[in-house]
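One protein chain is absent from this view; the other protein chains keep their places.
All chains are identified by letter, namely A, B and C, in their written order; residue positions are counted from 1 within each chain.
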């Protein structure tokens, strides 16, 4: 449903880059979940521009919770969180000259010129701040139930990080990292890659890898509400994401079944698979192993180099040199966004499976590997 | 909603591999669409096992339309199509010993042992026959409106086909091909790859590439109903699909913006992009270029080699040699399934955008490139 | 979603009066629910024409379950049930002359002449057979959890039945009654009322009253998924239903708060209300008292008297004397339909509240009054 995701837990997004505010309404959160503004602030700070690698537009992300929290806990009714916009420079934008690979032209065909085009309007990455704020509530709630989510930069340009190995300790590493990578050397290599793009007035793409640890087996549905369907639906909501793969993903294309089938074993009564090439999902349903997926992230389309484009009002060819303040890469800042989107989708899946009180208490939902 | 996909046009799947029938209810088809049983049969025959490359279980796919068609045309009310199961050998299956990388174990955690486990039950690829039957109605309907869809084997094992180039003529090539590839030499190479797997009692994975030509610009929604979200949601409903990418997809990870941004041009009043790295979608909305995506397809998990597994009833380690009749690769047979799933998702997007009568008449919906 | 109702448990209807079959796909039933064909047959027989009070078109309602049941129990995957049409006389109908108060004209504006008009097509009461078949599965499943549903004829023409009093014993009375009334004398009075209409070549309307006993408190949502919203949405799906009221309903209009507020009391630890004017629902959420509602049922529009109408093809005035075989009143036959629709809505509400396994086991879901 357009800007609403989720059936049992749902998130509705609103806001434009240069409007008054961005925000989200989260409905269907179990009642009694602690809401700690410091946790929200912590997630928002992970997304915030913080160095020469990021845009010069810095927001304080001052937020307020308008509803749904009472005496520090969720009420179970809709929680509206609003984040003010500041530090906008609308003069940087004009209507009609499409920025290549941005939504400008496509949006004009849908909204007939009524769209708020300033700073990308509703299509701006700015709206992801609202997603991350939601994550600031849901991620700690999931952790109390033993479900822990982490995302690292898997690739950026030609540089790669290592894959998840010991999932739980890797996620804990990420929680304490100032730069979301697993391999100690990757930070420098990736930083250099981004600076290289920046110095060439260019941008660079990347890929992320995410693990969801602690999900019980038996969650999800066959066919159209497979865990893959639900997660990908939410993840492709992020404009920069152009690919999603689970487990081996496209690596399956060249593989033989005998090599990539995940052998099952039982040890001390617990069933697990020796490998996890299926990323914790079989037939659309969790098997108790960590859910593992990758997202492809396209390079920021805004670059300071001159590009060919059209003026879609005058219907004529022209060129553009995108001004404004932009990230040479969003691969670092997208990691907390993906964590949050994954948390939203996981909460919805759990609410479908276990009902309204899915997050109550602190014991694990079920045994999981 | 579980086994139902779509908001304005929806498809509800039912059936099990060894039950009486599989089928689908399609609701929200525009009224007055011709339904030609030969077209349905043609699509079903594209999916049917046909050679040494495929399973020995052959179905006639005898279908009947129970509702929603009157005097050869859709009525606009729900169309139920039922395909009988035949040629089942349930003796090939027993409950408790999980086939590795199949849904057996995950399903048992969700359905508590009540699932119909014979032949994979509701998780069987057999259910895709119902999707393909739906495609036999929707694909010709879309073609009448100038929207044409084609899927080819992009990769199988170590062999690759070339990518879409001249999209329209490539799709026409595929419509007339007995083996869904674009490069004339690819058929032999891929056939050999599959036979190699078969002869090793093994299976092999692959990837597909799909093009949707003729979609007008301005279809889809920002954020949670992006065209990517809607398509991937439907595509990941297919159990074997483990990755979906649009345009360059994971190829964006190593790319610079200056290289992969799609420059816009106008020619004789029509706006297009010189390249189509974004796969026809910006900000979740179509830009009038062909929508291009790839799916990763895992190797058939059923192989005749012995594998380690568990008996999840006895909770003990064991081994399995999967009997039954299986495909060494499903990459050929999945192409019409993906065409059909894409048609379903596209019809839903069009119905949302243009209303109930979205497929009426024969003129193109709007200008597109 | 058009012909699909429900979020966690959903029912998708299909079929036309004179087509091959009518049926339903039920998705989201908890796994392990016994499916007894005799119970389905029993519900269908309650709906079947059985006397001079009903239409002369008699169907055997031969049904088959195509999927979703294995070894006598629900699998948890979609259950498709199909009921063949027989005894159709399409010659009774012609296109263009609208039957007053039927859907003929409205449907022609929506479906542009492509609708199957024979016998009302998809708008026919015949489709309710599929709803009743669903009830044959869900009603016994709810009973095993202590939730029991009953509907009686509250009014027919100028004759009335008494209201529910001791709800549980009244429902049990209805389960064993051959004519759904609570007052022993009402059967004869209502029968006479219907025969009077029949003998005048006329039809007569009515109202039903339904009780759902045993629902735990705390089910439903504030605002748009109130129990009233969900139930009325489903009930108004039945074409003949033109009003739905809960508890006192329209009786509230003339009442003072002091008279109709439901005083709460506690006895032996159980909280209840002394009266139940709110019909078991406050703020959209169950309070543990029986849910009580009434439906207004319009007279069968088909009557053998001449009526003024239009031919909407020729766009000219004309008259019609509706032939075919029709019920002088459907008020008796609609009772099992309403039971079934209530069961569907209740199961959906329970699945939302308690998750996928909401109907497992046989203990009550929670304490209720």
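Simple rule for what comes next: a residue touches a chain if its C-beta (ideal position, glycine included) is under 8 Å from a C-beta of that chain, and two chains touch if they have at least 3 such contacts.
As the structure is a computational prediction, the values presented were derived from the model and not from experiment.
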Out of C:66, C:147, C:204 or C:343, only one touches the absent chain, namely C:204
Chain not shown: contacting residue from A:55, A:75 or A:275:
A:75
Over the whole complex, note the residues of subunit C touching the chain we left out.
1-5, 7, 13, 98, 100-110, 120, 122-123, 127, 154-158, 197, 200, 202-207, 216-226, 228-230, 232-234, 236-237, 239, 241-258, 260-266, 269, 271, 273-274, 277-279, 281-288, 294, 296-303, 305, 307-310, 312, 315-317
Absent-chain interface as seen on subunit B, which is shown:
7-8, 77, 222, 351-356, 358
Residues on subunit A facing the left-out chain by the touch rule are 1-4, 7, 10, 12-16, 19-23, 25, 27-28, 31-32, 64-68, 70, 73-80, 82, 110-116, 121-122, 356-357, 360
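To be clear about the criterion, only the chains that are shown with their structure count from here on.
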Per-chain CA centroid nearest to the all-protein CA mean
B
Intercentroid distance (Cα basis), subunit C paired with subunit B, Å
38
With chain centres taken as the means of their Cα atoms, state the distance from subunit A to subunit C in Å.
44
Subunit C residues counted as touching two or more neighbouring chains:
7, 77, 356
